[in-house]
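The other protein chains are all here in position, but one chain of the complex has been omitted.
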Amino acid sequence: MIRAGIVGGTGYTGVELLRILALHSEVDVTVVTSRADAGLRVDALYPSLRGHIDVAFSLPDVETLSQCDVVFFATPNGTAMLMAEQLLARGVKVIDLSADFRLKDAQEWSHWYGMKHACPDLIAEAVYGLPEVNREAIKQAELIACPGCYPTAVQLGFLPLIENGLIDIKHLIADVKSGVSGAGRKAELATLMSETGESFKAYAVNGHRHRPEITQGLSEVAGESVGLTFVPHLVPMIRGIHATLYGQLIAQIDGEAVKLNDIQALYEQRYRHEGFVDVLPQGSHPDTRNVRGSNNCQISIHQPQGLQVIVILSVIDNLVKGAAGQAVQNMNLMFGLNEGSGLKIIALYP
Amino acid sequence: MIRAGIVGGTGYTGVELLRILALHSEVDVTVVTSRADAGLRVDALYPSLRGHIDVAFSLPDVETLSQCDVVFFATPNGTAMLMAEQLLARGVKVIDLSADFRLKDAQEWSHWYGMKHACPDLIAEAVYGLPEVNREAIKQAELIACPGCYPTAVQLGFLPLIENGLIDIKHLIADVKSGVSGAGRKAELATLMSETGESFKAYAVNGHRHRPEITQGLSEVAGESVGLTFVPHLVPMIRGIHATLYGQLIAQIDGEAVKLNDIQALYEQRYRHEGFVDVLPQGSHPDTRNVRGSNNCQISIHQPQGLQVIVILSVIDNLVKGAAGQAVQNMNLMFGLNEGSGLKIIALYP
Amino acid sequence: MIRAGIVGGTGYTGVELLRILALHSEVDVTVVTSRADAGLRVDALYPSLRGHIDVAFSLPDVETLSQCDVVFFATPNGTAMLMAEQLLARGVKVIDLSADFRLKDAQEWSHWYGMKHACPDLIAEAVYGLPEVNREAIKQAELIACPGCYPTAVQLGFLPLIENGLIDIKHLIADVKSGVSGAGRKAELATLMSETGESFKAYAVNGHRHRPEITQGLSEVAGESVGLTFVPHLVPMIRGIHATLYGQLIAQIDGEAVKLNDIQALYEQRYRHEGFVDVLPQGSHPDTRNVRGSNNCQISIHQPQGLQVIVILSVIDNLVKGAAGQAVQNMNLMFGLNEGSGLKIIALYP
Partner (left out) sequence: MIRAGIVGGTGYTGVELLRILALHSEVDVTVVTSRADAGLRVDALYPSLRGHIDVAFSLPDVETLSQCDVVFFATPNGTAMLMAEQLLARGVKVIDLSADFRLKDAQEWSHWYGMKHACPDLIAEAVYGLPEVNREAIKQAELIACPGCYPTAVQLGFLPLIENGLIDIKHLIADVKSGVSGAGRKAELATLMSETGESFKAYAVNGHRHRPEITQGLSEVAGESVGLTFVPHLVPMIRGIHATLYGQLIAQIDGEAVKLNDIQALYEQRYRHEGFVDVLPQGSHPDTRNVRGSNNCQISIHQPQGLQVIVILSVIDNLVKGAAGQAVQNMNLMFGLNEGSGLKIIALYP
């Protein structure tokens, strides 16, 4: 059994890790930390876990965590970078669900996250945990930077088009919509039900932290810097991300104009062996409810009105494939388990 | 492997059965019927099931269904009673999630369900599938009448008080609230999002079909006819039932006035060995989200303001413990499996 | 024109007062205070008011407020009692939407609100602002204690039965459900959309501040102390209160058993001249959406299953008839205006 620790177990990604790991047949959750709730039973805070977890929150402490084989950081940004080095030195694998190790450029990281990076040397070592791109590196990794929720949905949507040079990478548009759980479990006016219910809005149009993460990933695939307009929106629902992606077709396949059928085939081919990326039949519209609670990304491809604009629709559950599920998928790879262990979850519909 | 058939697989209880059975390690779903969608792949209608079920809807047909070991009816009322006899005659066990066999009195059934009962002789044979009351009978049963969603929440809430003669059974009050999925997957004005969203109302105050089912169950336990005022309400959410139950304390325990501590202990004792009924610590308020998607019933007991009124709060997911999950729990019992097989599901929070 | 001031203009009752008063033809809102947002234009915080209000938040200051004819307190509990005396001394009428002057017993007030009352002498002078009970006193009042939202819905529902001695006042039950805006505009975990959306729960079963307010009001009408079990619940919606009230019929009318028709007639008679209490036709179920944004209370009366239990359904918008609308109704009475001035608002459906 793999002994797992969770630092920051009281946020939504923390409790989601618990939901998944509590039923994972090869994992024992032995440590769950929380500064605020140390001493309290985990299932006292989260009655949904009653009968499934028999641990109390403890203070975050390197010694205790060192007895784990793997430690997940489900913490606010800026925490993992303070503890990761010590844990790695003690042979503990680290999977960080926060943003601390996502950006390769420590300067840019500081710009977006408003603090100096505490261990810039570790950044190079961290593997960006998107299995559909970095599977082999993940298997060898000791430190994983789990992708953000928006970046997961956007990158999985754009990847096949960019890998094949089919669209104008200087004019990408990602119009993305998220449920409110993406804002985390924090007492804030902006995410009160009275503020977000029955309403819809864009936010952070002039700059969102996930944009540099997306452009870093897509630029690496493209081999050159991409240009991306990224507009996030808040949806009056709890879970789910829906990315609507726009790209201008520029290329040919085998000397012929690209047809939608070709692109459909390309996506199906690209994700044929991916257990958690599901290309829907042509003409489909993915619905976030169909991935709610599951680790799936569902994608469909459209070319509306015969224009040269390709529209990709990509949906995930922000807390699963966009956070805790993807983290467990990474863990499975790191420990040589079946990649889908513990992740055989069917979405909750309706 | 148990071969299972589902008649009426396109409703919410049908797709919920599929969600559970598709991951049940001892069941193969071999037949799923739908008159309207025969020929269509199940996962074309329900993309949440892609990768988990490889069956197409077929027309309901006794011969085909006879090849199953068990057939679930997730149909509108009035369908199971037309096919159950033939299936039973062919040795197939039948679990009816509709109301056809819930009421022991065929006259009363006709009154509430607006049609003549097609096989009143079978009614006596049917076992009411509330394992917390009828476990032994269920193990021997060939035909199960699965309890309705309201009756499950209300009966589990009242049972210990009535079994112990602690409250005035002539003046029970059940103020019960349900999410809209209880109304089923039918094109109806009343359950449009524009009609039910951001609003709350009572309905059917003058008479609801679940009332005779509840009084039948409670009267049997009480040994005499109970008096119940039952008021159902519609909550602007999809899943969940919350029963708020009121009873007047009338009795003593060991010659002393009953204290809340005693009742708390009584509930804990009563449900100690029940895997799906969870008595919360004193002072708790159960929240429907903590059982969403799971087969659990969470209960708490209050005695507000030192009055003689006991208030019981009882929550379930109407589609799981109130329908599909309870049906699978019954199936497990009927086939000698572990009662919780396939039902180890943690509620989806948030 | 009446010059009105609002102390605490940044909460939900404050902005709701602004929505109503900005269109009131006989009122000028001249002062809106907020400690946190002083200096900011009101419509910068509340873009819904752009074009309708041309004032900036100012610090709460008795001198400035003294230039008003009336000051509304839309503040947390404990604020109005610190300023009311000075304003009254300067001839300003005060309408308090908080709880400071609702309970006649200062001791009990302290018990429930967790602080010593700052001006107990004023309590006797305050008129409880439920126009359907206290209209004449309100017209003469200088200081109004606006009723709470739950107390408004519950009292209007029970009044005719109690005034006529038709039910057992020792065993009243009020099962009441509220939208989340009732919790106010405060950064709190418990009212995040991720916490309250798609879920339903009871809270404060063992004691809620509105219970003594309700029992005070009903006891006064009954002429003796009533016994009330009061259970509040949180509904996943923003606005609306639905009270489901249970009473045991005990009396006769003209020597005959009371029939539902009689009670229906009694309610219609009682509220015939009330502009904001609407008794629905027999058999109706009021829906909170039908009063959303309006100052109406809609009521229906049921006697289910021929039992002796009368069920009253009473709905209001907690921010209008339960707060700001009722406050304006009081103001109209105090200033000799038409009671409905500025309150001719049709509910927003759907």
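Note that the chains are named A, B and C in the order they appear, and that numbering of residues resets to 1 at the start of each chain.
FYI, a residue touches a chain if its C-beta (ideal position, glycine included) is under 8 Å from a C-beta of that chain, and two chains touch if they have at least 3 such contacts.
Remember, it's a predicted structure, so these values are computed and weren't measured experimentally.
A.B. asks: Determine which one of C:T196, C:T244, C:N290 or C:Q303 touches the chain that has been left out.
C.D. replies: Residue touching the absent chain, from the options given: C:N290.
A.B. asks: For the chain not shown, which residue from C:D100, C:E198, C:E213 or C:E339 touches it across the whole complex?
C.D. replies: Of all options in C:D100, C:E198, C:E213 or C:E339, contact with the hidden chain holds for C:E198.
A.B. asks: Tell me which residue among A:N77, A:S98, A:S194 or A:Q216 touches the hidden chain in the full complex.
C.D. replies: Answer from the full complex: A:S194 touches the omitted chain.
A.B. asks: Just the residue numbers, please: which parts of chain A touch the chain that's not shown?
C.D. replies: Missing-chain contacts on chain A: residues 171, 173, 175, 177, 179, 194-195, 197-203, 205-207, 211, 227, 229-231, 233, 235-240, 242, 244, 246, 248, 283, 285-289, 292, 302, 304-305, 307, 309, 311, 313, 315, 350.
A.B. asks: Tell me where the left-out chain touches chain C, residue by residue.
C.D. replies: Missing-chain contacts on chain C: residues 12, 15, 19, 22-23, 44, 46-52, 181, 185, 197-198, 238-239, 278, 280-281, 284, 286-287, 289-294, 296, 298, 344, 346-350.
A.B. asks: Where does chain B touch the missing chain, residue by residue?
C.D. replies: 12, 180-181, 185-189, 191-198, 236-238
Just so we're on the same page, only the chains that are shown with their structure count from here on.
A.B. asks: What is the graph distance from chain B to chain C, where chains are linked when they touch?
C.D. replies: 1
A.B. asks: Would you kindly tell me how far, in whole Å, the mean C-alpha position of chain B lies from that of chain A?
C.D. replies: Those two chain centres are 36 Å apart.
A.B. asks: When the C-alpha atoms of chain A and chain C are each averaged to a single point, how far apart are the two points in Å?
C.D. replies: 46
A.B. asks: At which residue positions does chain A touch at least two other chains?
C.D. replies: Answer for chain A, listing residues that touch two or more other chains: 12, 181, 185, 197-198, 238.
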